[in-house]
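Here it is, the structure, as C-alpha cells.
Only one protein chain is missing from this complex, and each of the others stays in its spot.
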Amino acid sequence: MPSLIEYTDASPEVLEVYDDIMASRHTDWINNFWKALANDPATLRRTWQSIKQIMAPGALDPLTKELIYLAVSATNQCQYCMASHSASARKKGMTDQMLGELMAVVGMANETNALAAGYQVEVDQQFKFPH
Amino acid sequence: MPSLIEYTDASPEVLEVYDDIMASRHTDWINNFWKALANDPATLRRTWQSIKQIMAPGALDPLTKELIYLAVSATNQCQYCMASHSASARKKGMTDQMLGELMAVVGMANETNALAAGYQVEVDQQFKFPH
Amino acid sequence: MPSLIEYTDASPEVLEVYDDIMASRHTDWINNFWKALANDPATLRRTWQSIKQIMAPGALDPLTKELIYLAVSATNQCQYCMASHSASARKKGMTDQMLGELMAVVGMANETNALAAGYQVEVDQQFKFPH
Amino acid sequence: MPSLIEYTDASPEVLEVYDDIMASRHTDWINNFWKALANDPATLRRTWQSIKQIMAPGALDPLTKELIYLAVSATNQCQYCMASHSASARKKGMTDQMLGELMAVVGMANETNALAAGYQVEVDQQFKFPH
Amino acid sequence: MPSLIEYTDASPEVLEVYDDIMASRHTDWINNFWKALANDPATLRRTWQSIKQIMAPGALDPLTKELIYLAVSATNQCQYCMASHSASARKKGMTDQMLGELMAVVGMANETNALAAGYQVEVDQQFKFPH
Partner (left out) sequence: MPSLIEYTDASPEVLEVYDDIMASRHTDWINNFWKALANDPATLRRTWQSIKQIMAPGALDPLTKELIYLAVSATNQCQYCMASHSASARKKGMTDQMLGELMAVVGMANETNALAAGYQVEVDQQFKFPH
C-alpha cells in the first residue's frame, strides 16, 4: 500500500494543507487518510478544500452533515470512513441515541432500496410531476 | 414484474396496512412500493411497521431522517427510492438549498470512501480507542 | 449505447453461440443482453459458456441458483438482470410466495450488512476458528 | 466504535432478546452483532424479531435462505456477515460443494450485472409483459 | 426531481461555468447533469473545476481516464454516467474493441471482488510488505 507521508517528511505544499487541517479541526495530529492522499498533493489539496467547504455550516448544520457522511460510509462498507467520521460526529455532538436512530434509518433504507429493485417497482406518476 | 395490488383488490390484511399508511401520512393514495409489497402481506406489514417506528421523531427529527434516507438511496442508485423519499422530504421541509448541501455531502462521502479503499488506508489508533 | 447484433446480421462465431443459447433454453429468440455482448464475440462466448456451466444442476438445483442470481441483482440495483432472471426463475418454478420470501431475506441481509458496518462490529473469535 | 453490551451488563429489555436468541439457536453465547445492536434496544428487538420471522421455514427452506443471505453479503463485501452467516449455513447443512456453487453463481451475477450496465442493455419487451 | 437550469435562465455565476464547459469541450450545449447541479451553484462550480483538473492529461492520458470513469459507472449501475461518459470516451478515441475489452475487465473484476469476499480471503503477507 502507499506509504504515509509524515509531517516531518512533507513538502511545503503538503505542509500547508496539514497545517490548515489541524488549525481548522483544532487538533495536533493528522489522520492516515490525509497522509495517504499526500502522495498526490493535487488530490490532497482539492479533497481537503472540498471537504472544508462542504462540511461547513449552511442550510444543514455540521452535525447533520456528519450523520449523512456516516450513512453513506456504512452503506459502502467503508471501515476507515466509519471510524474517522464516527469520531468527527462524536466531537460535534452525536449521542449514542442519535447513532442508534441513524443506523436504524440506514439499515431500513438499504432494505427498502433492495426491495424496490427486487420488486421492479415503477415510479408513481405523482412522484414524477410533483406540484 | 409482480402485479400491483390495488386498494379495491386488497385482502383485509392488506387493507389494514393501506389504511394505516394513508392515515399516518394524511394522504388518500398508496404508492407503488406498498402495492408491490402487498404481494407478500407479511413483508408489507413488517416493513411498514418498521418504517413507521424508525421514521418517527426521536433523538433525530423526521426531516433529518429523510435526508439520511436520501443519502443511502443516492449511494445505491435506487431511482424509486430517490423519487418517493424526495417527495417525503419536501413535505417535511427540505428546501432546494438543503437538497444541494445534502447531495454535496453524499457526493464527497462516496468520493472519499473510494479513496480510502483505493489507498488502502489503515484505521488510526486514535480512532480505535477513543477516549 | 452499443448496437444490438440481430440473428440475421450475426457472424458465424456469434451464430454458434446464439444457436446454443436457444437450444439450451428451448426458446426461439435471443434477449438483448446477448445481442449487446455479441459486439465482443470473445466475451459473448466466454460469458455464455460460464453461465451454462455454472447454472447447471449440481449440489444446488437450478431454481436455487436463479434465486441467488436474483438476490445479487436486487442488491446491485440491476434492472435488466432482475427482469431477465425473474423470467428464468419463473420458468424454473419460482412461485409468488418464493419471490416474497426471497426478497424478504434480500432486504434483511442488506439491512444487517449496513448495520454491521455502521456499528463497526468485529468478527467473533468463534467465527474465525470454527470447529 | 460502540461498546458491546455483555449479557451480565444487559438491561431486562435486552436480556429478553438475548435469551430468545440463544433459545432459538440452541447456543449458549451471543455474537458481537447483537451485542452492538443492544446499544439501541429498539433496533435490537426489531431486527431480531424480523430475522426470526424471515429466516423461518416457509416456501423456501432455512438453508436456501442462508445461501441467499451469503449471496447478498458477498456482494456487499460485508466481512462480518460472511463470517457469521457462513457459520449459520454450515450448521444448516451447507457443504463445501454447495458453497463453491453458491459463490460461482454470485461471482457470475456480479459480472453480468456490470456487463448489463456497461452495455446499457434495455429490457426486452418479452420481459416487460410476460404471459 | 429538481428542475434543470437552462442557459437562458442561468445566473451570471452559473453562466460562467456553462461557458467554460462549452469552451473546454468544444460543444454548443450543456448536458442535463450540469443543468441539475446548477440548482446548487457552489457544487456546480466545484464539481466542474475538479473534473476539469482531474480529467486533464497527466501521467494517464485522457482516454484512459474516461475508461476508468466508465469502469466505476458500470460497477455502480449509474445509467446517466454510462451514457454521458460513453459519449466522451468515443470522442476521445474509444473503439468498439476497446469498449469490449474494458467491459470484460470490469465484469471480471466485479466477479472476483465478490469471490474474494465470499471466500473471506485474507491478504497475503507478500502483498502487505512489498519490496
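Labels A, B, C, D and E are assigned to the chains in the order they are written; within every chain, residues are numbered from 1.
The rule is short, and it goes like this: a contact is a pair of C-beta atoms (placed from the backbone, for glycine too) under 8 Å apart; a residue touches a chain by one contact, two chains touch by 3 or more.
Note that the coordinates shown come from a computational prediction; the quantities given were computed from them, not determined experimentally.
Remark: the absent chain touches shown chains A, B, C, D, E in the intact complex. Only one residue from B:Ala10, B:Leu37, B:Leu60 or B:Met103 touches the chain missing from this view: B:Met103. Residues of subunit A in contact with the chain left out of this view: 1-2, 39-40, 42-43, 46-47, 72, 76-78.
Residues of subunit B in touch with the missing chain: 70, 73-79, 82-83, 86, 102-103, 106-108, 110-115, 117-120. Mapped onto subunit E, the interface with the missing chain covers residues 1-2, 29, 31-33, 36-37, 39, 43, 47, 50-51, 54-55, 58-60, 64-65, 67-69, 71-73, 75-76, 78-81, 83-84, 86-87, 90, 95, 97-98, 100-102, 104-106, 108-113, 115-117, 119-124, 126-128, 130.
Here is the rule we go by: only the chains that are shown with their structure count from here on.
To find the repeat of B-C among D-E, B-E or B-D, check which pair has over half of the same contact pairs by residue number; it is B-E.
A straight line joining the Cα centres of subunit A and subunit C is 33 Å long. The residues of subunit E that reach two or more other chains are 1, 42, 46, 77-78, 83, 86, 103, 107, 114, listed in rising order.
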